[in-house]
Structures are given as structure tokens and as C-alpha cells.
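Removed: one protein chain of the complex. Kept in place: all other protein chains.
For subunit A:
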Amino acid sequence: MEDEEIEKKVLAYLKKKCFLQTELALQEELGRFSSSFHPDVPRPESGALRYHDGYSKLRSWAYSSLDLYKHELLRVLYPVFIHCFMDLVAAGYMQEARTFFHTFREDHDLMHLRDLQKLEGVLSPQHLEEMELARSLRQSKVNIKLCEYSYDLLLQYLQKTQALTMLGIINEHINFQVSPGQPTSISEDADVVSLMGSSHEIAKQINQKEVHWGLLEDSLEERLERAHSDSEKVEGENKEVDPDENKKRSTEGGKQVVPVKKLKKDKVVGTLGKNVRSETSTVSMAPRVKAELTLPVMPTEAEQSILEDLRNRVQLSSLAMPSVSFYTFVNTHNGLNCSAISHDGSLVAGGFSDSSLKVWDVSKIGQAAKTFNTQGEGEASENELLLGSDDGKRSYTLFQGHTGPVYSATFCPLGEFLLSSSSDSTIRLWSTKLNSNLVCYKGHNYPVWDVQFSPVGHYFASCSHDRTARVWSMDKIKPLRIMAGHLSDVDCIQWHPNCNYISTGSSDKTVRLWDVQSGECVRIFIGHRGMVLSLAMSPDGRYMASGDEDGTIMVWDLSTGRCVSPLMGHSSCVWTLAFSCEGTVLASGSADNTVKLWDVTASMKPLRIDDNKTGGTINRLRLLKVLLTKSTPVYTLQFSRRNLLFTAGALSKC
């Protein structure tokens, strides 16, 4: 009566919308329902059993199918499995859902362990609503690529066996992308079936957006190179560029007065043609973009010292490996949460779970304690704010202010400021010159997991358990931008070298790239199987590396949004990643007590050539060197401007 009306309406709707298969399924089901209207088996029993039987039949069919197409068909199983389970839960068959889950979970443990662990806890329809993973899975469709024949096989099977439950699930939740020709190779599978919260469609749309990954025009590196090429030119040809150079000299000399912007324009006009020439270095190959943020003015002395560093930079390659200096924290009593090293390696900061932040001046460590002692006391009497020196023996400056474990710290490029983020949901700015707290930035609602200074200083970005990332400037106590979109905690954050983008890694296993100016998400990188713990951007701004809790490192091409190659090698969490200054070597530090050096040039170069081809040749980056520490997990890596690698970690008792 009433039911029949509804059924009719539904059928009519389906007809109108041309949902042929669903209609078929519904009719079939209805027929079955009416035919067995007076069954001896109670309905709930059969309902639960339908899922169980249907899935197990589909599974055995897929496993016994043709070898060539098997891996494609097996891919279908996982979404079907998950949705069967969730359907059962939604319908209230708790017990049956449990048994179903445990009977078949083994198949998918290898690929989707973490998701399964989460879903295992779903025990009532409410939980489905509450858990973001389940919710997004229910709402979105999974894309699966199949070749024509596999698709035919699947359809034939479903129709022949009248497996309507399965057909229903497949229709509802899977979106087949049927491609003509041969099935895709197995190696490509890995990231295809990672079921993400956000649907692939959205990710794809987002990834269509344009990303200007180039470097800032008029960076110091560029200036140095230009100086080089100029001098060469001067030597080679007649003194043609002499006036130009003179002009530069004069501008450089009088920089304190001249505003930077003007200076920049001068340079751009003067050196438009020269970019082409200096293609020897990797950095200069990157296209130039304009900065969307107003950049802070750099003091001349600092600029001079940086230029000096750049001139003395050691060129690293697979043959010339970096020297690595290791700062070991001892007697931390398991309390060290994070560490940071300034760009010149002279300052080392550690954030502790007892809310304290300690800063060591490495250049003073070797000196006699006494001189340091008296110095400290004198300062203390002068300055009340100097908290560190009430006890003269301390070798460090103690910064107190946070009221929860300190989870991250970062030095500004010139080392005079230090930022720390804490579980008390604040970020604090400290001055290493005055040894005191300057600002407390409040904005996040939950623990702030990570904070990073921008490459030019002044601006910084933070990310938090509240699933947002925020961009701040030092002079404002409110955030400038809030980036929302991640489906779970945002665990790490990194600036793009040109300061126009930030990237964030999250517990939802994705990495996103955000436009700082517009606050939009411009890339979603899908492929990690665990929470993303560390990020690094290559100095030419084209590539990004991300490390997760399983020990996998992925290198992404920002412009295509694709994974260049996954790097397997670490056996535990990758806490930190760093590119060398010219981008030839990637260093990774992990909880498995190793620092690994990867050759980045080896695989990038060929890739640039066949960039246009979509053929997915995964060429792995070469592992150059494994440096074993003495039971010390590596927390921080930092290449100095001269390409010396500083690393830090806390000695853990074995």
C-alpha cells in the first residue's frame, strides 16, 4: 500500500534518471522480497547473511579469476568490503558486522591496516556519523581504474550470479574508470586504491589549479650568481657591463637608504637577459616569480654575511658528501619533544615536555664555565626577565612561559628570534639577544603541533590539532590567514622557498599545498599510508619531500601533484627531512637511529626529459649513505648556508 507507492515512485525516479542497473537491482530485489514474503528464515538473519555470502562469493571469484586481470579485480574487493561492513553496522547488525569484519580483514591488512584499525572501532550507527573517516567514506565514491575486459568480467559475474547486494554496493560507491586495452601494471596499484576521505574528484579538480613554483626574483643566490657571470663577462668581453655593475655596487653600498622594492626593479630591468646564461646551477633553472607578501628588509651586515656564506658553499653531489655535525642531548629523561638549530648552527634549542624551552649557544660550550657564569649573573641582576641564570652552572638559557609540553621550535633565518609552539595552544616569540619572551600568539584552540618561520623571516606558519594551519606575521597577534580543509590534525608545516605557498602534512595521510595570499588549497598529495610527520621543499621550489610514520618518504612534483618516487629505507618514523642548499642531496632523520642521504639529482634529471609522458615510470631515488647514530633518534636536520649538515637528537637509553 504505502510501501508499494514508495516503490513505484522510486522506480519512476530511477527510470527518469536512467539509473538502469540500480533499477534492475531494485526490481530484482523487490521480486525476491515479494516471492519470499512468507519465509521460514527471519528477515534480519537473511539480510546479514546476504552481505556475508555475497562478499565471500565475490572474493573467491576474484581470487580465482585470470591472472592478468586478477589484481584489478582484487582492487574492487576493498571498497566492497568496507561498505558491506558499514552497511551492516548502519542496519544495526552489530554482531554480524563484527564477524564479517574479522572473517575478511586479513585480505586488506597489508594495504589498509590503519584504516581498518580505525573502522574496527565502529560499533553503532552513531559512530558512523561521528567518525570523519567513516563519514567521508560513506559520502564519497571511490575511483577504480579497470581495463575494459576486467570490467566486462565483473559485470558478467554480477549479473550471472544475481549478486544484487554486491551490485548495489558497487553501483553506489565505486566509480569505474574503464580504459581500453591492457590492464595497468601492478606496480602502479599502490596509490590508486588508497581510499581517502576526500574524493579523488575533488583532489583532481584542486590539482588542476596553477602553481607558480619558481623562486623569488632577486634572491641572494641569484645576485651572487649574477655577480659571478658578470665578472666572467667582464673578463671575457670588453667592459661592456661595467656601468651596470657600478650601479649595482653603488646601490648595494647605499642600501640602508634605498627601499628594497625600488632596488629590485632596478635589478630586474638590468638583468633580464642574464638569467638565460647562468643555467649551470640547478637553482637558477627555476623560473622567477613575484613575491605576493611584502618582504622584510634585511640588514646589510646580515646580507653580507649570507653572501659570504654563499660564496664559500661546498657543492654537494653523490660524490661529494656533506659533513655532518651531531648535537646529542643527554640526560633528557625522555622529556625532549623537539629541537631546532639556527642556520649557522651556533644556537640549538630544545623543547621539553615540562613546558620549558632551553637554548644552548654551541660556540660557548667549549669555553670555561666560569667566564660564562659571571657573565650570566651580571645580566641577571640587570634584567629581571633573564630567567636562565639563577643557577650559575647552567650551560643553557632557560625560557619559561608555556604551560604545556613544547612541541615545536624554529629559529628565524638570522637567528635573533625563536618561536615555540606548545600544547597550551599558544605560540611564543622569544628573543635570543634579550633572552626573554616578546609575544604570545593566541589563536589556535588546541595544541599547536608545528611552527615554522618563513625563509625570509617575519612571517611564520603554524598548524594544530584543531585541523587548521595559520599564517602569522611577527607584528600582529592575530593570524593573517587560516587554512582549513584537512580532515584530521595538521601535523607538520613547511614554507615554499618563494614564500607564496605553504605545505601541510596531516594525520588524514594527505599533504596539501596552500596559497598564502588567497588561503586556498592548490594541491592535494595523496599516497601516504600513515600520518605525515615531516616535510621539506627543494631549494628550486619544484619538489617537495614528505615523510610518514611508517618510514616512507615521498618526493612530489609540485606542478603535477604527482609522486616522483617513494623512498623506502627507514624502518620507523621519519622525524625530519632537509634538502641541501643546491638541492642535490636529501637528508632524512628517523626514529630508527639513522640519518640517510639520498641522491636527488639521479632520478630528477631523466624525469625532466620525459615529463610530458604520462607513462608512470617510478624510478627510485638512490640511497647514498646511511649514517648510524649511537642509539640516538634523529629529531632535526638543518643544512647551513655553506652546506654543512647539523643534526640533533636525544640519546635514548637502551
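Keep in mind that, in the parts below, a contact is a pair of C-beta atoms (placed from the backbone, for glycine too) under 8 Å apart; a residue touches a chain by one contact, two chains touch by 3 or more; residues count from 1.
Note that in this section contacts and distances are computed from a predicted model.
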{"item": "Chain not displayed: protein name in its UniProt record (\"Ran-binding protein 9\", \"Transcription initiation factor TFIID subunit 6\", \"Protein DECREASED SIZE EXCLUSION LIMIT 1\" or \"WD repeat-containing protein 83\")", "value": "\"Transcription initiation factor TFIID subunit 6\""}
{"item": "Residue among A:79, A:350, A:457 or A:485 touching the omitted chain", "value": "A:350"}
{"item": "Touch criterion as defined above, residue of A:491, A:540 or A:582 at the omitted chain", "value": "A:491"}
{"item": "Among A:103, A:139 or A:334, the residue in touch with the chain that has been omitted", "value": "A:334"}
{"item": "Full-complex contact with the absent chain, from A:11, A:49, A:307 or A:362", "value": "A:362"}
{"item": "Residue of A:417, A:575, A:598 or A:639 touching the missing chain in the full complex", "value": "A:575"}
{"item": "Subunit A residues that touch the omitted chain in the full complex", "value": "94-95, 98, 117-118, 120-124, 127, 320-338, 348, 350, 352-353, 358, 360, 362, 365, 393-396, 405, 407, 423, 446-447, 449, 465, 489, 491, 507, 531, 533, 549, 572-573, 575, 591, 593, 595, 597, 624-625, 627-631, 633, 635, 647, 650"}
